[in-house]
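Right, one structure below, let's go through it.
All protein chains but one are shown in place.
Now for chain A:
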């Protein structure tokens, strides 16, 4: 059962990583236009290089 001393911190750490990623996404306003983002992926306008802005 000693393995738990490694596994539990690892699982908590991975969970916390997910939480940090979520908080980052929230802060960088990635939930502002979910519908637009879903549609934009279908446009082939900026396939070759990112939009310059």
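Assume a residue touches a chain if its C-beta (ideal position, glycine included) is under 8 Å from a C-beta of that chain, and two chains touch if they have at least 3 such contacts; residues count from 1.
What we mean here is this: contacts and distances are computed from a predicted model.
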Query raised in the report: What name does the UniProt record list for the absent chain among "Sulfate adenylyltransferase subunit 2", "Cadmium-translocating P-type ATPase", "ABC transporter ATP-binding protein" or "Transport permease protein"?
Result: "Cadmium-translocating P-type ATPase"
**Report entry** Residue ranges of chain A at the interface with the undisplayed chain
**Finding:** 1, 4, 8, 11-12, 15-16, 18-19, 22-23, 26, 31-36, 39-43, 45, 53
